[in-house]
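A single protein chain has been omitted from the complex, and every remaining protein chain is retained in its original position.
Take a look at chain A:
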C-alpha cells in the first residue's frame, strides 16, 4: 500500500477490525454451542468446531486483503485473539496460542503468492492453508489423532468448506465492497 512497515494507524485499524469481528460473531457464539449440543449425541460434537472454524478465522484474511503487507494477516488474526483474551473470553491466554497458529495459517496463503496476488486464487489458497494448519494443530490439541478415519475425512472437508465460505468467500465479498468504495486497492 504505502511502505512496508506497520504504522500506528494500521495497528489501530487491525485491532478495530478484530474487535468488529469479535462483536459481530459474539452473536454467532450460540451457533457453536448449539451445534455442539446437537451433534454430541451422534458422536460428532467436536465437528461444531470444524463447522464454525471459518467464522473465527475471518479477521486474518481480511487484514491481509486490506493492508497488503507481509505479516498483516498474521497480525490481524493474532490481535483478534488478543482482543478476545482481554475481553474475557473463556480460553484466556490459550487464545494467544490458537491465534498465532491461525495467523500463521492464513499468512501462508498470502506468502505463497509473494504478496502479489489478491484475487480469488488467493482466497482458495488462504482457505486451504488455514484448513490444513489448524487441522494439524487440532490433531494434537483436541486429540483428533484418535478419531475414526472416516470421521477425520468428513471433518477435514467440513472445515475446508467452512473456511472457504466464511474466511474465503464472505471476506472476498467484503473486500469487493471496499474496493468499489475506493477504500482499498482493487
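The definition used in the following text is that a contact is a pair of C-beta atoms (placed from the backbone, for glycine too) under 8 Å apart; a residue touches a chain by one contact, two chains touch by 3 or more; residues count from 1.
Please note the rule applied: contacts and distances are computed from a predicted model.
Just go with whichever of "Tetrapyrrole (Corrin/Porphyrin) Methylases", "Acyl carrier protein", "Thiazole synthase" or "ABC superfamily ATP binding cassette transporter, permease protein" UniProt uses as the name of the absent chain.
Of the names offered in "Tetrapyrrole (Corrin/Porphyrin) Methylases", "Acyl carrier protein", "Thiazole synthase" or "ABC superfamily ATP binding cassette transporter, permease protein", the absent chain's UniProt record gives "ABC superfamily ATP binding cassette transporter, permease protein".
Can you tell me which of A:44, A:118 or A:160 touches the chain that was removed from the display?
A:44
Residue-wise, where is chain A in contact with the chain that is not depicted?
6-13, 15-21, 23-25, 27-28, 33, 36-37, 39-41, 43-46, 48-49, 62, 66, 79, 82-83, 85-88, 90-97, 140-143, 146-148, 151, 166, 170, 173-174, 176-178, 181, 183
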